[in-house]
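What you see is the complex with one protein chain gone and the rest in place.
Take a look at chain A:
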Amino acid sequence: MEDRMLKFIAALRAGGVRISLAESADAFQAVDHMGVQERELFRLSLRTTLVKDANSLPIFDELFPLFFDSGDQPPMMDITEDMSPEEAQMLAQALRMFSEQLRRMMEKLLRGEQLSQQELEQLGQMVGLNRMNDMRYREWMARRMMRALRFDEVREALRELMQLLAQMGMSKERLEQMRQLIQANQQAIQEQLSQFAGQRIAENMSEERPDQGIDELLDRPFGALSDRDMDRLRKEVSRLANRLRSRIALRQKRAKSGQLDAKATLRANLKHGGVPMEIKHRDHRLKPKLVVICDISTSMRHCSELMLSLVYALQDLVTKTHAFAFIDHLEYITPDFVGQEAKDAISQVLVRMPPGSYNTDLGYSLDNFARNYLDTLDSRTTFIMVGDARNNYHDPRLDLFSMMARRCRRTIWLNPEPPMLWGTGDSDMLEYARYCDDVIVAATLGELTQAIDHLLTAS
C-alpha cells in the first residue's frame, strides 16, 4: 500500500499539485491513524493532507479511483445464456458469414467477455499509450483504442447480423432485446478502455521524474519552450510573484517608519501627560502607479502569455495598475483580471484578441491610448511597455510616445528580442529607446523577473 501511495503522490505531482515532503509525511501519518479499510476515510485522509488548494481538488478526485479502486470492471452480460437451442443455432449460423476477426469481436460482445489484460496491453502499445502522461489525453486514447479494435466495422457487422437473424426468423422483441444488450456491452467495453487508459496514464505520470532543472528553464528563450515547459513556467511565475509581493510589502512597511510626525505624536501622547511614549511617524507608504502596455501580436505570442501572467501578478502587487494589450488596436484588460484566476483571465484576453499575420500596429495603438487613457499617466506613474517594437513599417508615432514618456515618472521598455536585432527590418526599437529611462532585454523568465525586481526596487 505504501508503494501505491508513493506512486499516487508522484502522479499528483506530475498532474501539477504541489506536494512537499512534509505533506506526504502527514498523509502517511494520517493513514496510520485512520487505517485503509474504510475507503472513504482513507480517501478523505489523503485529500486533506495532500491537497491544499481548491483548484487541485479535481485532479485528486480524478486520480484517486485510478490508483485505489480495486479495478471494478464495468459489468457485461452474456446474451447467449438464455437463448433457446434453435436461436443459438441461428446465431451460430449467422455468425459464420463474417470474417474470422470480426466474428471474434462480435462473439465477445455477445458473450459479454471483457478484453483480457493482454489484449489491453497490445492495444495500448498500438496507440502509443505508454508515452502519454497527461490526463487530458485519456478519452482520446480510449477512442484510438476503439478504432484499433475496428469498432466501427464491428458495429456495422452487428447491424448486418441483426438483419440476417431477422431473415432467419428470430422474433422481433428478441432482436430488440439483443440489440439493447449488445449496446450495453459496447458501452461497457468503452468504459473498460477508458479506465485502462486512465490507469496507464496515471502510472506514467507517477513514473515521471519530478520537475527538475527549473533553473535551466528560466534561462531558455521563450521561443524554445514546449507546452509542458510553459506550464511549469507559469507556476514559476506565480511563485516569483508571491516572492516579489512579500518583498514589496516589507519595503512598504519599512518606508512607513520614516519621518517623525510631531503633531500626531503630541496628540497621541496627551493621555500620558505629554510624555512621548508612542512615537508617530509620517505615513510614508509608497503608492506607485503602473501602466503596462503589452504586445500580444504574432511575433510576441510565444511569450505574451507569460508576460500577461506577470502583468497579472503586478496588478496584484500594485493596486493602481492599469493594463492594456494591443495588436492592431489597444484594449483595456484590467477588468479581465479582476476576480479571475490568472490562467482564465489570460486565456480570455488571448481568445478575445486573436492574432493575425502582420497586423501589429503599435503607432495606432498608441494613438488609441492617447485618445482614451492619457489620464492614467501622471507624475507618479511608472509606464512599462512590453513588446518587440516591430511595427510592420507603420508610423511609430514617436511624437505620442515621447509625450507619454514625458508625462510619467519613469518609462521602461521590456523587449524579448536580443539587442543585435533592434533596428533591423521593421523594428523601431532604437527610436523608441531614446525616450525610455530603461530598456531591458528579457528573453527568458530569469531575466524577466530580474527586470521586474529591479524595476520595483527602483521605483
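We take it that a contact is a pair of C-beta atoms (placed from the backbone, for glycine too) under 8 Å apart; a residue touches a chain by one contact, two chains touch by 3 or more; residues count from 1.
Methods note: contacts and distances are computed from a predicted model.
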item	value
Chain left out of the displayed complex - its UniProt protein name, from "Pyruvate dehydrogenase E1 component subunit alpha", "MoxR family ATPase", "Homoserine O-acetyltransferase" or "Sugar ABC transporter permease"	"MoxR family ATPase"
Given A:S45, A:N133 or A:S299, the one touching the chain that is not displayed	A:S45
Identified contact with the non-displayed chain, of A:K271, A:H329, A:R352 or A:R371	A:K271
Contacts of chain A with the absent chain, listed as residue ranges	18, 20, 22-23, 26, 29-30, 33-34, 40-41, 44-45, 47-49, 51-54, 57, 238, 242, 245-246, 249-250, 253, 271-273, 275, 277-278, 316
